[in-house]
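To keep things clear, I will list the structure first and then write my remarks on it.
All protein chains but one are shown at their positions in the complex.
On to chain A.
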Amino acid sequence: MIKAILIFNNHGKPRLIRFYQYFAEDMQQQIIRETFHLVSKRDDNVCNFLEGIYFTLIYRHYATLYFVFCVDSSESELGILDLIQVFVETLDKCFENVCELDLIFHMDKVHYILQEVVMGGMVLETNMNEIVAQVELQNRMEKSEGGLSGAPARAVSAVKNMNLPEIPRNINIGDINIKVPSLSPF
């Protein structure tokens, strides 16, 4: 069983949290903090597993983000490692060159993608094409319903953005894209 999936950045800011076992909010934050503490002090060239306080942690570090899966003993370590890769590659496809900003501003969409990969702590689908297809079909359905905010809100949002000194999408933060290295297929 996967007990939790945590995505946070190099500073420990959570970008997505998904617990499959109930913890109260303050406990969740504590787990995030402790996990970040454990993971962040590790070099990039050490192994990707470690024994956390509550679970085994399996993680990958891409550019500015840590993807951490907290699992119990029934999961294969290398298998989960590949699953993280599949998940990130899927994100890369859905967001087209995914970067941290995509996760920041579209947490809900990341959740919807994750829901097609893992369900209730168990692996649902590992085939990337299948995951992408299902996500797109659902997005199309959402579009046909007019989306969450609809056209008028989008117009206003554009107006609101004008006040901002800079629109985050256009900031040149250098190489923040999550480079998805092509690993040997699973």
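Just so it is clear, a residue touches a chain if its C-beta (ideal position, glycine included) is under 8 Å from a C-beta of that chain, and two chains touch if they have at least 3 such contacts; residues count from 1.
We adopt the following convention: contacts and distances are computed from a predicted model.
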| query | Which of the following names does UniProt give to the chain that is not shown: "AP-3 complex subunit delta-1", "Integrator complex subunit 9", "Queuine tRNA-ribosyltransferase accessory subunit 2" or "General transcription factor IIH subunit 1"? | reply | "AP-3 complex subunit delta-1"
| Contact footprint on chain A, counting only the chain that is left out | 1, 14, 16-18, 20, 22, 24-26, 28-29, 42-43, 45-51, 74, 76-79, 81-82, 104-105, 107-108, 111-112, 115, 119-127, 130, 134, 137-138, 141-142, 145-150, 152-153, 155-157, 160, 164, 168, 186
